[in-house]
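The structure that follows is given in the form of structure tokens.
Heads up, one of the protein chains got dropped from this complex, but the rest are sitting where they should.
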């Protein structure tokens, strides 16, 4: 039998080495795999490159990972949000690098990484500051930029339910980057509120097929970032 | 209220002009929108370009459309299958043109058309006869071909169930090209076995969101190509 | 000269109501964060719009009733929302396929500057200390069929936001179709800014004085129809 269960978040992220590139799912708090991120903080890997749409809020989850100075570089579309103070402070102090990518280009680059498409053309950012240094080309009279795929060593994502073969379904808008990051990482680790045996998910409704998933971890009662931030929580 | 229902297959395809480019869903008979194709035969548009993975079997559905000499060109990956005699005969007589595309490249070109990606690089067919005339480029030491998007005037596809806003779910491996063709056509027409009001489909399991669909037609008991072929049926 | 600007012309709600009049029934619409969100409150009787939020939902509804929200059902501004009957969830690549692929009929955005050639600047002042953040704005202006801007006519310092040429970093080139301010509705045409409508009690000259580029009294819309033809 194939069984992709890991006993817990700590075991699931135990082998992440220093210098790894890690995709972290979520748009704001929706889909943010807080328990996996906290396990990564405990685990201690440093000099990481993080690919994620935002940079977290308060001092929990992704923001706590940044605060712990484990991250050398962030690739994201929107590094400032309400209650986001950790990244701006590190960035102004020159303690972290930023590659700013338009959100749709970020998503497409990740999808391209998973789909084996090394480069593609997109109209977003053509003619702007973010086009600097990029190859551009005109198709049918419109200007496009050449963008490269993004791939990662690990993806940490959050689902609602998975089976032990790694098939995953998500919760509402927490789906966001999860399915494409799962495709683009060498090792994809998914935390879910509920784990079921094969056959427990209808094959018609699976969003991420198990082929894209390496480890699944049950976190029955995941924390919500906004509640932690509201309560003034910090991690560790 | 938004209501995308068309009263029947004939009404749904009534405005297809001569010379149109039409994507037709299906892999073999799975997902082939036979009733829409038959309505298109009745409708009479000619000089069509058809984008579809195969060329049909017997003398019904897609094969019947070819047999009626309505099609000037086919873009597909696999124009010969069991019981496929119409296309080979037309092709040998020089009555139809063929653009042969590897299946994954075909799918990705259609998806790119729907996603606003005018061109992308793929490793498939690099160094082969099908690379002739195509730009190639090396990324990280591997050779890739530049491929252009495919877009169409119409897509004819088959789902299992839709709501009146055009959200669609499919049946098993009949899903195949439906979701991406729906994205890549100016006018997407979907036949489904069952139509429900908004709210009748769980938003978590919708495969093709309604934004990609223009017209939905209920065909409660769709015919199966293999049964028609086995019975020696022809159309019209 | 702009000290009275706050008391003159439309309120934000008026601007949103005026903009909503121009959205055809059945449109798929993406509303930016801030004033654009107000538009959803003013959809005219008898029209149905379907709202797209780029974080993966089509068929977005209003904020949930107190205590009934889900922290994982949010909009692009990270506020809790609801899903209407007929909604669909999808992942980010599919969501931006809708945007980039030209499937969204309209997006409504805020602006720092709009130039007479349709250039839009709305993501960065370019100041060295600023934390750059672009989000989905560049994808939206590059892919959505029509781009409406809703904004105060001038900055807090009284500088025109409708300008000859953007001085802030661009979001996109030649992308804006129409601008709604508290003073006027203005089209971006091949000939430059063209007045569509003045807010009550505001004169053409008053608007022109506060606009950083020539304002045509009337003209042909970008799509080739005349003002009178608009929906």
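For reference, chains read A, B and C in written order, and residue numbers begin at 1 within each chain.
The criterion applied here is as follows: a contact is a pair of C-beta atoms (placed from the backbone, for glycine too) under 8 Å apart; a residue touches a chain by one contact, two chains touch by 3 or more.
Please read all numbers here as calculations on a predicted model, not as lab measurements.
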item: Omitted chain - touching chains that are shown; value: A, B
item: Per the touch definition above, residue among A:74, A:101, A:115 or A:150 touching the missing chain; value: A:115
item: Listed residues A:90, A:126, A:165 or A:195, member touching the removed chain; value: A:165
item: Touching residues (missing chain, whole complex) on chain A; value: 1-2, 111, 113-117, 163-165, 167, 183-184, 197-199, 201, 203-204, 206, 209-212
item: Those residues of chain B which, in the complete complex, touch the missing chain; value: 27-31, 53, 77-82, 87-88, 91-92, 98, 100-108, 110-111, 122-130, 170-180, 207, 224-227
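The working rule: only the chains that are shown with their structure count from here on.
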item: Graph class of chain-chain contacts, one of line, ring, star, complete, other; value: complete
item: Pair sharing more residue contacts (C-beta pairs) when A-C is set against B-C; value: A-C
item: Rounded Å distance between chain B and chain C, as computed from the means of their C-alpha atoms; value: 36
item: Chain A residues counted as touching two or more neighbouring chains; value: 108, 122-123, 170, 172
item: Of all residues in chain C, the ones touching two or more other chains; value: 57, 83, 89-90, 93, 96, 99-100, 142-143
